[in-house]
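All protein chains of the complex are present and in place, except for one that has been dropped.
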Amino acid sequence: MINIEDIEKIMQVIDKFEVSHFEFQHEDSKIIIDKNKICEGLAGTNTFTKGEIKAAQSKIEKSINEDVEPEITEKEYIKAAFAGSFYSSKEKNEQAFVKVNDEVECDTVVGLIEVMKLFNEVEAGVQGTIVDILVKDGEFVEYGQPLFEIKSK
Amino acid sequence: MFKKILIANRGEIAVRIIRACRELGISTVAIYSETDKDALHVKISDEAYCIGKTFVKDSYLNVQNILSVAIHAKVDAIHPGYGFLSENTNFAQMCEEFGIKFIGPCPEIISLMGDKSNARDTMKRAGVPTVPGTDGEIQNINEAIAIAKEIGYPVIVKASAGGGGKGMRVVNSEDELISSIETAQKEAQNYFGNPMVYLEKYLEYTRHVEIQIIGDNYGNVVHLGERDCSIQRRHQKLVEESPSPALNEDLRNAMGEAAVKVAKAVKYNSVGTVEFLLNEDNNFYFMEMNTRIQVEHGVTEMITGIDLMKEQILVASGEKLSFTQEDVKINGCALECRINAEDPYRNFIPCPGKVENYLSPGGIGLRIDSAVYPGYVISPFYDSMVSKVIAWGRDRDEAILRMKRALNEFVIEGVKTTIPFHKKLMDNETFRKGNFNTKFLEIHKIC
Partner (left out) sequence: MSISVLNPGLQSTIQDLGRHGYQKYGVIVSGAMDVYAMRIANIAVGNDENEGVLEITMIGPSLELEKGALISITGGNISPTINGKKFPMGRPVYLKEDCVLNFGACIAGCRSYLAIAGGFAVPEVMESKSTYLRAQFGGFNGRPLKKGDILNIGTKSVAAIKIIEKLQEITQKGEFAAPSWYIGDSTVENINSTIIRVFKDRQFDNISDESINKFFNSEFNVDNKSDRMGYRLCGEKIELKERLEMISEEVSVGTIQIPPDGNPIILLADRQTTGGYPKIAHVVSVDIQKIVQLKPNSKIKFKQITLKEAERLYFEREKYIDELKKAIRLTIL
C-alpha cells in the first residue's frame, strides 16, 4: 500500500531529476505521475499534478462518503451532456423521437441538444423503457440536467 | 452600463466579481462544473448553470457550453477572472463576434502581451528597460550561443507562450546551452503548443516588483503604484505587499511612468500589471505584462481605496476612468498572505479535503477574500487556494503585526493549510527588515 509519505518522496525525486513521466507498481498499488499540464491553473497559484490528484482523491472520497446517506430511491435518468437547447423531435412539428412507455436501446436517439447551432444527438445510453419526459421542446438545459426518467432492463 | 455579466471562473475571484456586480446593480450568471455545485460563487449569483464535468477542459475551458449559456442567459459581458480563459485571445475574439463584451483588453493586445518575446520587443521600442537578451525568438542556435556569450552567464531560456513562472530554464554555462534550449523548446511545445523560446540574462538577485495600471477606451491610463511579490516558491507568489520596501518615491514614479508609457502606446483599455525585475542597484527591467486582474489586486485596493474590479467593469462598459493619476494616493502599507490547502511541513504537498471548521479573522485593517465556508470540500482538481488574507497598517511594522494577529485568529480545520508558514514568515528577521529578493525562500527555510 503506497502512502502519502511515499508519494511525497517520489515527487521530490521527480522534481530533482526533472522526470516527466513516472510509473511504479507495488503489489496492488500503482502510481502514475505525469508532469504534462493537466489543468490551466491560475497564474501565480499552485496547481496539482495527476499524481497529487490521484492520491488526494481517495482521501476526499472517503470523507465525502462518510457523510452521504445511501439513496433509497433508484431513479435512473438520461442526462444532458451539454449546455444548450433541447429538442424532442428532428424538425419542428414533426413527431417526437420518443414518448412515455417507449422501449429504447442503448443507441436509440431520444432527443437533440443544440449548442451554438451544432446539434448533438442524445442517446438513451441504456436499454429500457421511458418512464417520464422531464424537459420541453426548445427548453435550455444545463450539463447533467435530467432529461428523461428511464427504467433500465 | 452592463445589465448582466457571466463570470467564467470559480473560487474566490468569482466571488469577488459577483460582489462588484452587486454594488453596480449588475445581474450575475455563474457557471460551474459538476464538482463545484456547492461552491460559494454558485450560491451567491443570481443565476447559475452547470456546464460540464470536473476536469477544467470539460468545464471552465469548455467555450461552447460557456457561450451557449451566455447567449441563452442574454448576458452583456463575460468576466474571465484570472487564469482559465482570461488571456485566451481566441476566446476574447469569439466573444466579440457573438456580440458579448469580453471584460479585458482587446484581443490584439492580449495576443501581443501573451507572446512574451513580442511583448519584450514592444517594450524595447517604447523605451522601457528590458533584460539584456535575444532580439525576438531564437531562430538559430549559433545566434543564441553568441548572444549568451555577449550578455554573460547565467542566462535563462523562456517560452514565448509561457508565463506565470512556467516554461523557464536557467543555463549556467555554454556547454549546457544547446541541450537546455532544445529541452525548453520541447517543453514549450508540450505545455503551451508553441515551441518558440527566447533568451535573457538571468538576474539572480532581484526583487519582483509589479506596477498596477488601468486604462479606459479614451486613452486615459493611470498607475496605482507597485506590489512587491518577491516572496515566491518555485515562481509562485506566496506573499505580496505594497509599497515595496525597496522603492522610494523617485523609483516609484519612474517605474509607474514607464508602465503607463507602454500602456498608452498600445492603447491599453482595462486593468493590467506590468512586472519588473529590480536588481540590487535599483535598476528595473521589464519582465512580462499580465493583461488581466490579478490574484493580489486587493493589496493595491487596500492602500489606494480604489475598487479595481468595479473600475474594470465600468471601463469595459465604455465609461471613462473615474479618477486621474493625481487622485491616486498611497496610504499606509498592505500585506497579503495567500493561504493554500498545503502542508508547509511536507514540502507544501496539497491537502484538499473537507473544511470542517472555518472562522476567518476580523477587526480593523483586515480583508479576507475567500470562497470557503464550513463544510465546503476543497477539490483536488482545481487550485489549492483557501483564502487571501490582507492586512493594512499605517506602516509596514503595523501591517505585519496585524497579519500576525489575523493568522493567529484564523481557524481552519479539516485541511492542513500554509498558515503556520506565514506565521513563521512574519517572525523572520530578514522578512521584517524588508531586505529580501526572489531567492529568499531558497535561502531561508521557514518551516
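Every chain is named by a letter (A and B) in the order it is written, and numbering of its residues begins at 1.
One rule holds in what follows: a contact is a pair of C-beta atoms (placed from the backbone, for glycine too) under 8 Å apart; a residue touches a chain by one contact, two chains touch by 3 or more.
Owing to the predicted nature of the structure, the values given are computational and were not obtained by experimental measurement.
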Full-assembly contacts of the left-out chain, visible side only, are chains A, B
The listed residue (B:91, B:348 or B:421) that touches the chain absent from the view is B:91
Note that subunit A touches the absent chain at residues 90-91, 114-121
Missing-chain contacts on subunit B, rising order, are 63-64, 67, 88, 90-91, 94, 97-98
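Quick note on the criterion: only the chains that are shown with their structure count from here on.
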Touching subunit A in the complex, subunit B uses residues 13, 34, 49-53, 55-57, 59, 61, 64-69, 71-72, 82-84, 87, 163-165, 190-191, 236-237, 290, 292, 294-296, 338, 340, 342, 346-354, 377, 379-385
In the complex, subunit A touches subunit B at residues 4-5, 7-8, 11-12, 36-48, 52-53, 56-57, 59-60, 63-64, 82-85, 115-116, 118, 140, 142-145
